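Removed from the display is one protein chain of the complex; every other protein chain stays in position.
Let's turn to chain A:
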């Protein structure tokens, strides 16, 4: 919303600037129609925007000015100098108010009605008489605002400017050129050997250039909000048309995406929304019958993770009917019934992406016009993204879109084949294995090479063979590196390359149509040394080679088992202070923090860390020495309290696919799991929180009154009582839940507490003491009594 508000302020000041000249010209010649129109448009626009933002004062002002000007435009009123000055006064006031809004200040109230009254036509003499009195009043208001207004105006001008995208592209291209020139220079400098006088400034140049490049990239970013704003309207229109009630929930609008990407996903998203409202969500009657809320929910949630944006579109409708989907697929001749029978539920769900399938019973005006989810998927894939779907009958459907941050920059794996480098989009790369590895078995089925890896038989292609630079029979498979590719369709194949070079973020440029025709390449990019490198189009190659369908018919069973087996648990890998790798379940990790060593306090068995002004129990420090300056911490949470876990380095997030072998020896370890064939101990959250959780803070602590006249009670007893979860009060008049009375104290208390603990000064019970007193240094008994009262209340 802040963003929209800034847009509004910027737009208004822009229009003000633009119409400034017009206003002056209009003043000189009030009968000028063109000027009148311009100013009319301005107040009209302001009025519209104000209504949207709920600025009643601005709206009232602009509405009044608009009315007066409309009269003139309709010829019912002659614009005269009185009217001109009245309108100008209003325009000035709008400008001041907008500045105040932009600066986040409150605009002094009052004065509006006089300005509006000044607009009244001079046929009512009384008002005309008042009009001159407005003029002197005006500077007074301006005077109040004089200090703030110019500052605000400057702020507003600086905050946003509009630029043509072309210009941005040009700047971006220039920066890319600079990076290439820098790389060239870097190479020459390396060749020339070390030159301290040049190397220093050159490094600085490199850093600056990297920063500039990042900023430029950010310039092209747009908040998803801009896309989201159009959805409520779309949903409203569709739901009205279809007689359904839909509520929209938008989340993550602050996530930024490349402008072009936003435009590219607009259509696919619109299509998904249509489908959801038309097929997914039931009508109000049906919903009530199934025990759901009458109003359907359509939820959009965007998240950024690294270089990717995940966008989830969820409805709480009836879910996808996989049986009907399957029946349609059979009817359309895409699959045979026996093929369908062998499919898992998940695979059947994927039928929704098959061309020529629509689950709509009847073709409505909204969806089911033959443009199906297959088009959505291909559009998403074209921009380097992927789409996934999950659905539960009766509960709803979720579509997950994964999109690269920008159209032009993708994360790629550079591989070599035939002495040349190629780039593969990293999103497809599942795993990299050496052909010589023991886990890899090659087999042949007819002409087709197969590779068995982790019990899975997948077709294996040589990149050189695909590109036509080597023949299959000459390939020495064992010497190759295999890149396991998982397409968005979940089809897997292995791509044999000569070697794998590196991970790189590459800027992808389009390629000439004649090269596109080969359907082997998706684009081109320039290497650091300025040489071009081709980006391999994997989905297209898989299609060319028939891998997509082939796998569905031949090794489906293998794959299906895998799909079902993959009940993965996300974990976070890190290195402990002892340098050993460990893992924590990702759900436990709330965030990663870096704090300075000073913020950690260790004394005996107690260790605590201060993060953002709060104290956390620290664990993990027992494994080794803390770093000298900065310390990385994992903040683990059990949902209620947090623990800081000191680590040397946070490595990566991974999926725990195998089982955890429980460990009974070390209670701090839940068990050991295999990550990439390495045993990794997983820390036991239960043990950690059981031993280190801080006492839960009670929202409404019970109060305990201590004798006000005793220093001992205040300094020694007070902290103990607080630690037991009580709020200490010494006010006599305040009503307390528990009161502690000292035997020697004689002060009468006006307002007795519900429960009283008597403390006696001596360990032995005095003869005359009939009350059930506790020795003042009997810590256990005192705490037990306090605890008992607290439990008694909460129970």
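We take it that a residue touches a chain if its C-beta (ideal position, glycine included) is under 8 Å from a C-beta of that chain, and two chains touch if they have at least 3 such contacts; residues count from 1.
The rule we apply is simple: contacts and distances are computed from a predicted model.
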Subject >> Identity of the absent chain, which is to be given by its UniProt protein name, from "Carbon monoxide dehydrogenase large chain", "ABC-2 type transport system permease protein", "Chemotaxis protein CheW" or "Amino acid/amide ABC transporter membrane protein 2 (HAAT family)" >> reply: "Chemotaxis protein CheW"
Original post:
Which of these, A:418, A:627 or A:725, touches the one chain of the complex that we don't see?
Top reply: A:418
Subject >> Of A:56, A:393 or A:532, the one touching the omitted chain in the full complex >> reply: A:532
**OP:** Would you mind spotting which of A:515, A:668 or A:743 touches the chain that isn't drawn?
**Re:** A:515
Subject >> Which of A:468, A:546 or A:719 contacts the chain that the document leaves out >> reply: A:468
Subject >> Positions on chain A where the hidden chain makes contact >> reply: 173, 176-177, 179-180, 418, 420, 466-469, 509-515, 518, 520-521, 524-526, 530-534
